[in-house]
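Quick notes on the structure that follows.
Note that this complex is displayed minus one protein chain, with the remaining chains in position.
The letters A, B and C name the chains in turn, as written, and every chain counts its residues from 1.
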Amino acid sequence: MTISAAVLGASGFAGAELLRILEAHPEFSVTAAAASSQVGKPVAGAYPSLASVAHLSFVSVQEVLAGDAEILFSSLPHNASMGLFADGRPKVVDLGGDHRLDDAAQYEKWFGEPHASPESLSSWVYGLTEFHRKEVAEADRVANPGCYPTAALLALAPLLSAGLIEADGIHVDAKSGVSGAGRAGGEGFDFCSANENLSPYAVTGHKHIAEIEQELTLAAGRPIRVSFVPHLVPMNRGILASCAAQATAATTQADLSSALAEAYRDEPFVRILDGDLPRTKRLSGTNFAEVAVRFDSRTGRVLAFAAIDNLGKGAAGQAVQNANLMFGLPEAAGLGDRPLLP
Amino acid sequence: MTISAAVLGASGFAGAELLRILEAHPEFSVTAAAASSQVGKPVAGAYPSLASVAHLSFVSVQEVLAGDAEILFSSLPHNASMGLFADGRPKVVDLGGDHRLDDAAQYEKWFGEPHASPESLSSWVYGLTEFHRKEVAEADRVANPGCYPTAALLALAPLLSAGLIEADGIHVDAKSGVSGAGRAGGEGFDFCSANENLSPYAVTGHKHIAEIEQELTLAAGRPIRVSFVPHLVPMNRGILASCAAQATAATTQADLSSALAEAYRDEPFVRILDGDLPRTKRLSGTNFAEVAVRFDSRTGRVLAFAAIDNLGKGAAGQAVQNANLMFGLPEAAGLGDRPLLP
Amino acid sequence: MTISAAVLGASGFAGAELLRILEAHPEFSVTAAAASSQVGKPVAGAYPSLASVAHLSFVSVQEVLAGDAEILFSSLPHNASMGLFADGRPKVVDLGGDHRLDDAAQYEKWFGEPHASPESLSSWVYGLTEFHRKEVAEADRVANPGCYPTAALLALAPLLSAGLIEADGIHVDAKSGVSGAGRAGGEGFDFCSANENLSPYAVTGHKHIAEIEQELTLAAGRPIRVSFVPHLVPMNRGILASCAAQATAATTQADLSSALAEAYRDEPFVRILDGDLPRTKRLSGTNFAEVAVRFDSRTGRVLAFAAIDNLGKGAAGQAVQNANLMFGLPEAAGLGDRPLLP
Partner (left out) sequence: MTISAAVLGASGFAGAELLRILEAHPEFSVTAAAASSQVGKPVAGAYPSLASVAHLSFVSVQEVLAGDAEILFSSLPHNASMGLFADGRPKVVDLGGDHRLDDAAQYEKWFGEPHASPESLSSWVYGLTEFHRKEVAEADRVANPGCYPTAALLALAPLLSAGLIEADGIHVDAKSGVSGAGRAGGEGFDFCSANENLSPYAVTGHKHIAEIEQELTLAAGRPIRVSFVPHLVPMNRGILASCAAQATAATTQADLSSALAEAYRDEPFVRILDGDLPRTKRLSGTNFAEVAVRFDSRTGRVLAFAAIDNLGKGAAGQAVQNANLMFGLPEAAGLGDRPLLP
């Protein structure tokens, strides 16, 4: 069996990572790569290391849609994929933000414009695999989570579900490598500006807050709001979410550890750390996550951490993980990369 | 007028930064540099760029104490400076952690051993210059703040003093460049381990918590406890403290901005940012701090930030700022370095 | 078929890369990992990402030698492997420098001490695969080339063989990422020293010169001496050799390009660049090499370049490539890693 796959947005970083992962995938085979700015150019020019796409030229999104790929991995900019995928075949994993929110009003609030296809939103499943595995497996449309939400939710959702942290006052301090800004980059992302520098950005207004709150609300069974502060860190890849929340009355370290253990016991891609704490480098280039939780008994606060590769579990890795489920393949198929050390 | 100065711990990073700053100081002149591991070796071997110490050889701490330097900058490891400085002359700025806490019990709690000279603690002034300028100016013994506390306190103390944030539930998420670990470094601090990596460490138990709580308690007029999570970031210099706290009832962004404006109106080394947010690179090699505050109206939380150079305002810069005050010199004397761009 | 493999020096960087590669190898299975400083400790403590060694504990070198692994990958420090491997089974790929030189006198000259087992040298094949494929395939003992020699030889040997460059006056300016210094590292290799820094080292006396000259002599059919200057570059992985030599009388760019094309036409791991020039990042984590050559008609000089990953084609990757040949496996087995972008 070979399943034909197409990548939309194939010139961006997430698109590149999709191609890199799919190169080694036992079942998916890339038959088309769309990059609007490079239509007609050989894919090998952009990716000389990837033999699997050496025979392809970049095409337009429209050409892919008119083709017969059985799965589309869409990594288009915000706003570009809504309404793009008509009903029925092929299956789609959308790595962009257009289909992650159930509520079109929330979309409008956070993205600053009305959603173009609000009626379609209910047909999409939010693909944080560990929490929606069953729905993903049955879905034709999966909205792949954002990188920050993936990390924050992996750290927090099990604790909230288990009633171990208070619903009010959850704080997420997140840090991302520079590839999180995309290949376009721009001012502040040139080497000389980003190197040897560290700063917060988009404080109080980052679009990923909507996703985090939607899913934590689901986990808690009551409305959740979080404060969220993202930071830019001088490294290529990696996201670390450092979360703080108030413990509920009788919470102990043992309770917290058990909640993670239970949530992730059989998860192939989540590593629970005990004595150790998450480190982004240990996950770089992979679909793995590292999570840890600490009870600060002096303050009654719970400190929960998750690290991922923003382009791996935070984007292309999780997209392939979801696609595997959508086609009934082994969940880890093609996701065998091991992180470089050093 | 030339004031003779000696540096203890002159082979460490803070010692190096002291020598670098003092090289250009108009009044202080380094007459001795102690480094126990290098006694007898020429200082120029370690610091070929510094003409002012080219004629010196490293000596022992004891030799410095027996000498006649008018001011000692002590940057010795924890535990090495307590009880070292007898009453009277010379003046001392201690960059280490031995004399920062008023309460010997707190010292024992956080450092895991009794303080060797508890009766001496009351003779030391905690030298976060902006909050203790008057005491520093009159002091003979100044305990220079830790790097993390300097950043956290600059961000939080004015807001707490002004009653704009709740005393409970203050959280500090701090990030430091690798030089914060000192020159000794060790496992995890080699280039290949630290580069392209990011991780929290010392969660719930970092010694700097004691200082932060001591000073915030002072600012609030009631006992304060904070949760504190430090992180290691792949860059040489820079600390960013990203703080979150619950706003008190009627707090507005205007209130928060006013509190910073009032606190730092005439401060030569604190820059309040409005539209912008702190960036560590803009302070690298200087004694400056950048602070900013944002009200997150959705969650009622206050997000306060401060960035410094951990070796500048977080160590050697502030030490010289304090020494300037102790000798009645212009507070900014010798602190004219401008950050490199890029 | 599964072939049992053991790694000696499994706690070093090359050892780590061997384990990482072998994790995904279809035929070799790691049955023992020796690390003298960690005997008895679980391998998973050092390599939590590697499932294939999760059941192992580190053992001593002696225990491995007494065992029944069919192939040994030895990555021990200089001087530690000479005389270690008795005749006969198992097969050995030695990644260290003890068996690379044919001539014990050369060893003594460059390493500063007599070779302990000079009579054994003739039983070792120098494993720069592209130039010694046939001997490697028939060998039981392969001396894996050094990282610098691999790069320098890939750039120069075909040009010298083809008579396109003069034998006199060959110069190699080489640059390495910090992992080239090994995990031990030491002074100058801590993050703060190596970061934002660049310097030559070991000028005129680097041990790798001996290998380069031995193999270039072979390629030229007459004695070759090269000047060689290595540099330390602030990145984890990657080596670039930038070579300069005088062109022989009628040499043209076309001749040079043809020589590379002919030498590497069917090579699975050597990519010849034409318009482009080698970049280390494009090879990171892989066994690939990029080579390019330019004729500087103004000066009559030939500028030849090769980039590799010092731990990949420069160490563990090439070791596995050689081992594949030694066992009659497909040469690229287990070497399918694609470089991260970004």
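Operating definition for what follows: contacts are C-beta pairs under 8 Å (C-beta built on N, C-alpha and C of every residue); 3 or more make two chains touch, one makes a residue touch a chain.
Worth saying up front: this structure is predicted, and the values here are computed from it rather than measured.
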Touch partners, limited to displayed chains, of the chain removed from view: A, B, C
Identified contact with the non-displayed chain, of C:N144, C:N236 or C:N324: C:N236
Residue, one of A:F13, A:Y47, A:Y126 or A:F269, that touches the chain absent here: A:F13
Contact with the hidden chain (one of A:W110, A:F189 or A:F327): A:F189
Chain B residues touching the omitted chain (full complex): 13, 16-17, 20, 23-24, 47-50, 179, 183, 196, 236-237, 271, 282, 284-286, 288, 336-342
Absent-chain interface as seen on chain C, which is shown: 169, 171, 173, 175, 177, 192-193, 195-201, 203-204, 225-227, 229, 231, 233-238, 240, 242, 244, 246, 277-281, 284, 294-299, 301, 303, 305, 307, 342
Contact set of chain A toward the excluded chain (per top definition): 13, 178-179, 183, 185, 189-196, 234-236
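Assume only the chains that are shown with their structure count from here on.
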Longest centre-to-centre distance from chain C, chain (CA-based): B
Centre distance in Å when chain A and chain C are each reduced to the mean of their C-alpha atoms: 37
Between chain B and chain A, distance of the C-alpha-averaged centres to the nearest whole Å: 38
Shared-contact residues (touching 2 or more other chains) in chain C: 13, 179, 183, 196, 236
